[in-house]
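Encoded as structure tokens, here's the structure I'll be asking about.
In this view, the complex is presented without one of its protein chains, the others remaining in place.
For chain A:
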Amino acid sequence: MVSRFDQQKTKHQLFHVSLSLATILICMTYMQYRRNWAHLGSFWDSLVVPIVFIGELLKVVLARFYGRIEDGVLTVKQRQKKATYFTPRELLGGLTLQFLCTLLYAFICIILGAPVLGNYEQTFVLALLMTLLTVSPTVFLLGGGGALQVCFCEKPDFVTKCEDTALNLFKYNALGGILGAWAGSVVAPLDWGRDWQAYPIPNVIGALLGSALGNIYACTHVLYATARVYMTKKRS
């Protein structure tokens, strides 16, 4: 029995995952190239945030590219919804949402032990990175209102199939990023006296690695399915 295998979807997923892994690899290469970890916390001096930003944008573009193919099968509601993505109101809403999320992340950082009276730049960079890894892709894809609905509604009916694929991957990306950044703090109390133990560095790296792991985890399903289809094809 042949399992239902969606070639478009699989391609999309694989491209998506490789894009995220590539982003993180580029970040790592960049850090290796700079050699000095201390700049990771500064906003103007570090390229990590722009790199991640470009990576997320590319993922959204990828989703749009694959979405173009299935344009014909959209329902009326989905079409309506799609038309509203780029109204000024939605754009503004999306920006506000991201800004609020950044603030929220900064608040969480401070609650969880970031210095209250100082290191604002580092906290801001970390919050920005977390926003980019978790909220931004969804907002770029669906607009502010759409992102909120995806987050809080059971299963919004206007989401197209290809957007659904992307959203699923974004979810793993976000979860991995959050868990990674949270777990990154584990090195803070250790008395090794290394310079990379300073406040935002382990969390930033943890977030990046975590999202990479999340992507890999997400991709195992796809890889497994691909492998099975490949095997059945070969056998028959």
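In this text, a contact is a pair of C-beta atoms (placed from the backbone, for glycine too) under 8 Å apart; a residue touches a chain by one contact, two chains touch by 3 or more; residues count from 1.
By definition in this document, contacts and distances are computed from a predicted model.
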item: Complex member absent from the view - protein name from UniProt, among "UBC core domain-containing protein", "Signal peptidase complex catalytic subunit SEC11", "NEDD8-activating enzyme E1 regulatory subunit" or "GPI ethanolamine phosphate transferase 2"; value: "GPI ethanolamine phosphate transferase 2"
item: Residue among A:22, A:112 or A:231 touching the omitted chain; value: A:112
item: Per the touch definition above, residue among A:72, A:88 or A:189 touching the missing chain; value: A:189
item: Hidden partner chain, touching residue among A:93, A:137, A:176 or A:202; value: A:93
item: On chain A, residues whose C-beta touches the chain left out of the figure; value: 93, 107-108, 110-113, 116, 145, 148-149, 151-154, 156, 182, 185, 188-191
